[in-house]
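Read through the structure below, which is laid out as structure tokens, and then see the notes.
Excluded from the complex is one protein chain; the other protein chains are retained at their positions.
Chain naming follows the written order as A and B, and within any one chain the residues start at number 1.
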Amino acid sequence: MGHSVVDSWRHTAIRMRRAGPAIVRPLTPFTAVILVWQAIAASGAVNSYLLPPPTAVLSRLIHLAATGDLFADTALTVYRTLAGFGIAILVGASIGFWMGTSAFGEWLLGPVVSFLFSTPKISFLPIFILWFGTFDGSKILMTAFICAFPVISACHSGAKDVSRLWRWVGQNIGMSRSRVVRKIMIPATLPALFTGGAISLPFAFIAVSVSEMMSGGGGLGARMMLSARFADSATVVAVIIVLGAIGVALSAALTAARHRLLRWDSTVDTVVA
Amino acid sequence: MSPSTEAPDGVARIEIHGVTQTYRDPRGVEFDVLAGIDLTVEPHEFLAIVGPSGCGKSTLLHLIAGFIPVTRGRIVIGGRPVEGPGPDRGIVFQDPALLPWRTVKRNVLLPLEERGVPPSHREATALELIRRVGLRGFEDFYPKQLSGGMRQRVAIARTLALDPRVLLMDEPFGALDAQTRIVMQEDLLDIWKEQRKTVLFVTHDVREAVYLADRVAVMTARPGRIKKVVHTRLPKGPDDLVETAEFADLCNDIWTLLRDEIPDRRSFAQ
Partner (left out) sequence: MTARAVPILLFLGLWEIVAALGFAPRDILPPVHSIAARAVALGTTGELGPNLLTSLGRAALGFVLATCAGIVLGALMSRSRAIEVFVNPVLALSYPIPKPAFFPLFLIWLGLGSPTHVAVIVTGCIIPVVISTYNGARRVNRHVVWTAQNFGMGPTRIIWRVVLPAALPDIVVGIRVALTLSFDMLVSSEMLAGQTGLGFLASYLGEGGDYEGMFAVVLMIGFLGFFADQAYGALSGRLLAPYRD
């Protein structure tokens, strides 16, 4: 795929670091952004409730941590994200795999899946709230609904693309159809499953955030909306940062899992999941 | 009547009677890929098939292996007609088709697991086969870490683990570079001489066919028919030199038969 944005950022940072003391002591981009931010806020050019200085945000963060709110909110958000994501993987993989291995399955579900694929699924949120209330259930299921589709698509094409030769090897060995599915088709589809999962993980995060913002019930999203109502931008920004950190952690965890479980896959070393 | 269809050690004879294979292309037009193939491979015999591209030689192997049903005709292995795929006819494809999530050892173990070989016996058998194909030390490597030639060796070991009655080989060395190919041919011959399974070996390489086989069958262009079968087993001296006059003559004879079947350069557009 070529040079990704994150790759070139890393390259730049490395190059700057190598440039040595001659240049101003290597500011990694983080620090640069923060300094620029501090400068703008401090200069008074922008009203402080619009752009809170980094110091205000930091003190907010510490406050939230001290009261324990930060951890409670984070735990809830992460729990919902993982639960929704988990359900999406299980259901999505099953449906996608079935579609990829059964002509009937593909015929039956293909049109509905591809129709729903290009719809903004978050618009179903009011329906999910109607069906499942405003607490965890609707949030988790909404998330699962949104995330299932990239997984379905990936497993569908993954299963379909399994080399005919591998199946023939299984038959040649004398394996029954169910054993071929278990010992050959399913492991062969695993890389595609991970790809689908990597694509849908950010969506899980977005879905949980939006449903928390929409219907409250605790969590980081709800806290952001609450703070917004009081024009407390420092908290809003603080939570944004926390969300970013969680996002990074979740992606890293998925990449690590991929490297462990897919050691054998020829794409593992090259993919920047 | 006919000599035994099966040798005492289980190695079988392959009989192909009047096999015709018809395909229908996406537009619904029917055409014959094979037209009346009659061929017999005796137990313990190594028979090579050479033919131009598209003559249906791979299709023939797939039919014998049982992956696709025959349109017309009969295929009989060791007296029993072919009704589907099975471990009695081990096949090695041009693509090694190793399962990438299994190590070399576990790839070779797969047929042993499926055959119900007792666990205690499995490991030893697999290791022995891996040693026999020259890959000792690579048991715990993944296919992605191996070269093309090495992967093909694993594929051969895996197929031998089936202990099949016949061995089908579909241009197994076609994707390898010339040097590797020669080494693989020599090693295959060594392995074959130990057990002498019935082998049906498809290739486009005339020299390879003459080197390996007892007999070489030449196929016509599509729809494929057997044009002629030539005896090619040369007495092998201690030098095992291939570049003898007899060898060259045989290659020439077969090449002459084959040459006419290759589509004219000028009709490339077809």
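Convention: contacts are C-beta pairs under 8 Å (C-beta built on N, C-alpha and C of every residue); 3 or more make two chains touch, one makes a residue touch a chain.
What you are looking at is a predicted structure, and each value in this text was computed from that prediction instead of being measured.
A.B. asks: Taking the complete complex into account, which shown chains does the hidden chain touch?
C.D. replies: Hidden chain contacts in the full assembly come out as A.
A.B. asks: Out of A:A42, A:I62, A:L90 or A:I127, which is the one that touches the chain we can't see?
C.D. replies: In the complete complex, the chain left out is touched by residue A:I127.
A.B. asks: Which chain A residues touch the hidden chain?
C.D. replies: 1-6, 8-9, 12, 29-30, 32-33, 49-50, 107-112, 115-116, 118-127, 129-131, 202, 205-206, 209-210, 213-214, 221, 224-225, 227-228, 231, 233, 236-237, 239-240, 243-248, 251
We adopt the following convention: only the chains that are shown with their structure count from here on.
A.B. asks: Which residues of chain A touch chain B in their complex?
C.D. replies: Checking each residue of chain A against chain B gives 163, 165-166, 168-169, 171-175, 179, 183-184, 187-188, 190, 263-266.
A.B. asks: Of all residues in chain B, which touch chain A in the complex?
C.D. replies: 65-67, 84-87, 89-91, 93, 95, 97, 99-102, 110-111, 114-115, 142-144, 158-159, 162
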